[in-house]
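Note that this complex is displayed minus one protein chain, with the remaining chains in position.
Up next is subunit A:
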Amino acid sequence: MRGVTSARQQHQLAEAGEPWWRQRESERKRPNTRTSSTIPSPLCASSLKMACQALQSGESLATLKNESDSLKKKLEEERAKLHDVELNQVAEKVELVSALSIRTRRVLKGHGNKVLCMDWCKDKRRLVSSSQDGKVIVWDGYTLNKEHAVTMPCTWVMACAYAPSGCAVACGGLDNKCSVYPLSLDKNENLAAKKKSVAMHTNYLSGCSFTNSDMQLLTSSGDGTCALWDVESGQLLQSFHGHTADVLSLNLAPSETGNTFVSGGCDKKANVWDMRSGQNVQSFETHDSDINCVKYYPTGDAFASASDDGTCRLYDLRADREVAVYQKDSIIFGASSVDFSLSGRLLFAGYNDYTINVWDVLKGNRISVLFGHENRVSCVKVSPDGTSFASASWDTSLRIWA
């Protein structure tokens, strides 16, 4: 597969002295992230071939493509029919957000390398973070104490998640796996020894999340799929196919029936999935570049996305369309991560230009910019009780803001 370097190759190249990804410089995207990525149209060569094999006699590739395109156009028309008002029009009557005095309240130092991901514990003060050098640290954010640390055998641990019980963490990255580490307070305990390998993908792990219990794990991967795993046995319960490129992020829906999740990927699509059937129930494609992060609105009726095209967008699931775009001409760097405040009124977004922007979800304007990080912001998450939000950055630190 063009462009794919296996984990083993990566390690070999790393041993040869140059970071493996430098080898591919000529093929890389430019730093100016306003250009759209070079993903070919969804009907790529290989799936076209598959479509050919399943064709009835008489049909041709051209008619298939025409059908697909015309259906897409019809879909847009149908969606537009019920769009009778814009969000900022509805929000006109709402009061402006009064000036927020959000500042850094804690700086968590301890990682030796870029921090790639973090997750809060349900106890509202602890969090887990993972970094490029393979270290996973569990902190008490309030006291700044490091409570647990484990070094993964791989670099670029891009995903980590805290178990709902607070008794374990899951993490993974370039090892293509997601492993669960039970947390123990026994000082002599070697966390790495108790590690449990749960998920196995064929490319890097980009995101992981426990479902409502410690027993099931949802993962997203650079191999273009998401998967649901049984933690105890490591069994694959369900896999989700539909993205045509790396899946970069996933988020579970907070709805009553609790059966869906959304994922976003390099194919610029955000897909909503039914966990039971594995089916893709809704799909949105309005971004101009990779979607780095997706996050549900507190009710579960909508979700926000952050993309390399520098915008964040809000999609409503019942109206089945994009309803807001959070962008500014002066923002030319990609957005890496988003999260909502507890009431859903504020959207916190971390960007590759080292800043965090606070947006008014309803009115669509930017309320403030938060400076402090000295390198890309890789992850932004609001604490479970909404009292603060944490940001992880490539400058090796995490910050807690309130």
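Following the convention adopted for this analysis, a contact is a pair of C-beta atoms (placed from the backbone, for glycine too) under 8 Å apart; a residue touches a chain by one contact, two chains touch by 3 or more; residues count from 1.
Operating definition for what follows: contacts and distances are computed from a predicted model.
For the chain that is left out, the UniProt protein name among "RGS domain-containing protein", "Ciliary neurotrophic factor receptor subunit alpha", "Zinc finger protein MAGPIE" or "A-type voltage-gated potassium channel KCND1" is "RGS domain-containing protein". Contact with the undisplayed chain is limited, among A:Cys208, A:Ala302, A:Ala335 or A:Val380, to A:Ala302. Here one chain is not drawn; of A:Leu248, A:Cys293, A:Ala306 or A:Leu398, the residue touching it is A:Leu248.
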